[in-house]
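Omission of a single protein chain aside, the complex is shown with its protein chains in their original locations.
Order of writing sets the chain letters: A and B. Residues in each chain are counted from 1.
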């Protein structure tokens, strides 16, 4: 399917103003560097002014203060990137699976499937599952008993939803993610010094996912141990993330790939957590906190801001020295203390000598 | 299903003593903070004394030395947390899938399925697979040829067991885990400076998993290159863990989510490996070693204890300075050496001046 829109038609749907009454037709989006004829791009950072000057895009989305930087046909708006995203959605409508239940799908008679749902090849819908309107269940998905999937939510192929999970409306779950897996909870039973083993604590909570949540490929969200694990509205999770039992992720927080969040951590709203960051269990992170990629957070953070914990990388030979120095940092600090003392002694000695001379 | 038990009935099954002849009926577990009427909680750390005083739980499990801290009906035992786990198992019996092979499952005629097994929707049981008694194979699982699954072991939906794997009794494998995948073994073939490519080394070992092992969602355990990869009895693995070829994980070791263990690492018994920790290949880790979360272990550890390698996190601006200082740590150390030398010179000079004055 191909969509072609004039700038005027675009602004009629998405707002913003058009620079001129241009009849330029737009049929796709592109980056400034690679856009071709028929494509629209966006510009929001003067770092890319050179690309703006040379782009082959047919039109560009800019802020009011940047309108004079280009003579291309343009749409003027305060947030070009968000506008670009919405326009791209318009030009690239989501693929709609044909409604209906594939003959190979196995749907329990007690399941409630609302109108306009699509249940894919070999999908499994277990007892007492409820699918809202317009829900898409991809091929090979398994939705276990008593789960609820809200209206317009889409599950890509091979998603696993464990029993009793609740997924909100307009969510998007990607392939291989596992929702509602047992949390990692064991108590050590110490029979004797030589006989210790782990006793599983039944994980009787659920996973509750609010509306407009996206969950990346192969990401895992564990069910609560006793209470529930909760993902609030508008949260976006990338691939290969682990959310442990009893976490609560605040609304509109975004978490990049490979992040691990340990049990019972409470993350605020509008946080941004960089890739491969790790957050220990039972911590509280305030709203509007940014965690840099790869950073391990070991204590609660009560104040908005950006937090980082990273070793700077070096050529290996230089790093070997750095590592040795880090290992001896305590001694370095001790030595510094001793030098400080010595200097104090020297200062006094010199003062004495000087005063003696002056007398 | 709902189970209600008196404290006396509980201790008759699990041991411990009851504080009084209380007829209190317990039908669920709860945390001190959130437990309601009918729930039993546990107390093992005086840090939570305030919660103990105000809990709405109907009863509590305590150590003998804490019995006097509460007037609630109580069960007294040496390890309240392990007791709580066992009691929760009693009150929350595992969901039992209906025995039988679902009509949509594809089972090779040469497979041996023991009594009371449940083979779920669309599951695949390949040639010469053996399932012990009471085995549960979830929907969409693929069990490849010549694999063996021991009695009472449960595979959740969408587990993949590669050919020739052996899984013990009473194991629990969670959705998306992949057991027996080829290890990552390649030799570089250098035809010329400009032509180098990787030759795969066939991975002809197996994965052997002993009894009472739990394996988390989307965790991967690779088959051995030549010999086998072995997971010993009672090991508990969380989600998104990578165990490379030829590792051996010692009995009753627990590994939290997002951990990576490189090839041929030998991990001792009763170790505790924190989330996102990494262990390099060909290392040996002694029994009873604890690795802190996020810590990279680069050398063997021969002594029980807790080991850590973490950058402390800071506000980003402070960290920028720290990072710059770390990069220049060698110079700082060198400078310290020079200052030490200079102070020595100064001390000698002052001693000389002082002695001259005294003469």
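One rule holds for everything that comes next: contacts are C-beta pairs under 8 Å (C-beta built on N, C-alpha and C of every residue); 3 or more make two chains touch, one makes a residue touch a chain.
Note that the structure is predicted; figures quoted are calculated from it, not measured.
Set against the missing chain, the residues B:90, B:116, B:286 or B:353 yield one that touches it, B:353. Residue-wise, the contact with the chain that is not shown comes from A:86, picked out of A:6, A:19, A:86 or A:306. Although one chain is not shown, part of subunit B still touches it, namely residues 106, 122, 124, 140, 142, 144, 158, 160, 162-163, 176, 178, 181-182, 184-190, 196-202, 204, 218, 220, 222, 226-227, 240, 242, 244, 258, 260, 262, 276, 278, 280, 290, 292, 295-298, 305-312, 314, 318, 321-322, 325-326, 328-329, 332, 335-336, 339, 342-343, 346, 349-350, 353, 356. For subunit A, the residues in touch with the chain missing from this view are 28-31, 34, 79, 81-82, 84-86, 88-89, 91-92, 94-95, 102, 104, 120-122, 138-140, 156-158, 172, 174-176, 212, 214, 216-218, 234, 236, 238-240, 252, 254, 256-258, 270, 275-276, 293-294, 310-316, 319-320, 323-324, 326-327, 329-330, 332-333, 336, 339-340, 343, 346-347, 350, 353-354, 357.
Quick note on the criterion: only the chains that are shown with their structure count from here on.
Put simply, the C-alpha centre of subunit A and that of subunit B have 24 angstrom between them.
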